[in-house]
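Quick notes on the structure that follows.
A single protein chain has been removed from this complex, and every other one stays in its place.
As written, the chain order gives the labels A and B, with residue 1 at the start of each chain.
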């Protein structure tokens, strides 16, 4: 029996890190001109005609949708296990709350630091980016669900956010890729990061917890809350930080279409795979979302509506096949235990999304985008003014590889850190069980059933003794 | 025992229809000027001063609310049955995802086809309209819940969306009615469409599934998620596609008020109808929404705040009475089995909403609306420039009748198509059961209870044998 006591380590980590956040925010983080009380002066100097031009009104509705995806979407998607719903939604809540603070700093240092003042000036776009950055670590949590302690998750998040900020800087700034919805920087990175950690943390005797590695009827319905909020708000996710105007508009349309298409092929493959054509909730809960992941890069491009449908069509098939064949293969042959199947929902569709983005970028033309449109969409300005769409496509593909490499290498390192026997993780026969880290009140129905068992046993004993 | 195997038919329908969608989208669907990369050029030629004037910023928040209503609202409202929650939320997800694609095409051909290029140019308003169009078929699903196969639901949706686009064209374009929130085109049509199908598919021995036609404690709580998201976002539903400015603003206020009023009269009638004044969850889950349905046409008119309260007041009473008396009457006398009571929530309130709209339109005056306001609200322009409000009222009433006729006749025809014994629908003693179309994992508590039963039985046998 392992020691799962986190009574010292969890509070210590929470307090120390939160205090560090306060100090670092005090030193570095300030309001940007759109959220500062100097806004009225700023409007005058910048010749802004109306409050409605404040970025808040362009992005806040999308921000709130993304926020729902991070906390309710990811959180409830992970409530599907019969006795790990508290851990699914609760630890998601904890690590996202920490991660977004650390993300504001990390992303701020890399992308938003004003070198003249040494400050990071934040507004609503930073909040969206911070939520995005957390998503990488939450995806990784999906591969680890039920097998790690909350302290380990805090470590996963600390390193996950850090790695994210670095790979994002390389991909978006150095390689000058476009990745509005994060197929590369969020999903491919987060997916492979989680898989690498899980691979290092392989538990040979995990079958001892098999009784709890599954859903019950109502936990599957809870998970559908997560699925649907992710599915519905994914158009906001992919359009939240794209260019104002047509950029946000187009990204939302493309994502909406891709996701609709994914649902039909997921249902088709799920039905084909089971006797009598019965559907499997695991597929409906997860593979239906793969279209949104795969559109993360290309959503803002002129992929065209039917192009979006094709992307959704293919990723629905690939993701469902992944749940049917690849996850068991990974577990049995590669010793990789992936609780939520993030391989099929994030890693592979994210990688595909990166390459789809590369192809669509390379196929862009002035005819389709207009001269100005091409410059706007791909940001061919400054030192990138002379980049061709072909070159851009190559860089997009390279960016995808960078994201995967960061995920795999970073995850392997973090995995080894988490192997130290100091983190309070559960024993192999104690996984997927909320009672390890939560006060669980027993259901009175269960209590009654237990008393009944005792009754029967005592009755039987009496019976046998009287024979 | 009927054959409920859909292993060939369901994947076939999904694949064939999705491929058809891709082909048709490839031929017909393009981005509109507000979602196309030419937007910057478009802004210049049209003299648009700012990105914020893109329709995306007027309608996207409402679109997302409508999207939540379609997938979480309708989906979770149908989870109330004790063992059909997967089917309720899952099939809703499937058919809405198909329906919205087909709706973009059908509505596009009728309303948005550019005859010079032969293309349909889409933006956020089309997405909202597509969601609306699906709503008609989802309402029909409410009458059929638990009694049909997913393949039948796909057929219901294919025809439902098609019929919707035609009746909508007749009502909105030929008759030039106003129907912002779709009392007529969505709710009256969808309600009667579902009722007519259910009437044709009457199952004389449905009582054999009676044990499953009811809720349990937690399934009723799940259904409240659906109820509340529908209730809260209905102001967005009724205002999503009205005129910019006062039109959207007023429609939201009127719907908000009508729904608040409905809750109180629903509670009052529900309490009066039961011994000791106990409330019935069926009423709270459903009848509280009737005010939103009934305001679908009149919400954008100057019905005045107290007028909205009166509409909500009356429809709450009528709808609750429907659940108490009309649904049993329909089932016993008219041989019409209406699982969710769509008669009381959509058909009748939708019809009433159409007539309320007619009355409010006929009572409009320049004094109340201003000259320009009257023209804007009722779109008295072009060949309709000389229409009087009285005439408009008459056309609104006629539109309601068209919607009902389309629902009844279309539903009857679709019902007969669904009677062919090829669709894999469940037997009469097998309805309302997720195990027919879903892999359902047994609850470990249930398994234990079963083992206990066996224990007791064997104990008893031993006991009896030793007597």
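In this text, a contact is a pair of C-beta atoms (placed from the backbone, for glycine too) under 8 Å apart; a residue touches a chain by one contact, two chains touch by 3 or more.
Being a predicted model, the structure only gives us computed values, none of them experimental.
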(message) I'm checking contacts with the chain that's been left out. Which of A:77, A:106 or A:127 qualifies?
(response) A:127
(message) Can you tell me which of B:200, B:260, B:362 or B:427 touches the chain that was removed from the display?
(response) B:260
(message) Which candidate, A:64, A:152 or A:183, sits in contact with the chain we can't see?
(response) A:64
(request) Check the options B:135, B:284 or B:298 and report the residue that touches the missing chain. (result) B:284
(message) On chain B, where is the contact patch with the chain that was removed from view?
(response) 52-53, 57-58, 61-62, 65, 82, 211, 214-218, 220-221, 224-225, 228-229, 231-233, 235-236, 244-246, 248-250, 252-253, 256-257, 259-261, 263-265, 267-269, 271-272, 274-281, 284, 288, 302, 304-306, 309-310, 313, 368-370, 372-374, 376-377, 445-446, 449, 452-453, 456, 459-460, 463, 467
(request) State which residues belonging to chain A touch the missing partner chain. (result) 4-11, 14-15, 17-19, 21-23, 25-26, 29-31, 34-41, 43, 50-52, 54-57, 60-61, 64, 67-68, 71-72, 75-76, 79, 83, 85-86, 89-90, 93-94, 97-98, 100-101, 122-124, 127, 150, 218, 222, 225, 424, 436-441, 443-445, 448-449, 452, 455-456, 459, 462-463, 466
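The rule is short, and it goes like this: only the chains that are shown with their structure count from here on.
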(request) Could you grab the centroid distance between chain A and chain B? Build each centroid from C-alpha atoms only and quote it in angstrom. (result) 32
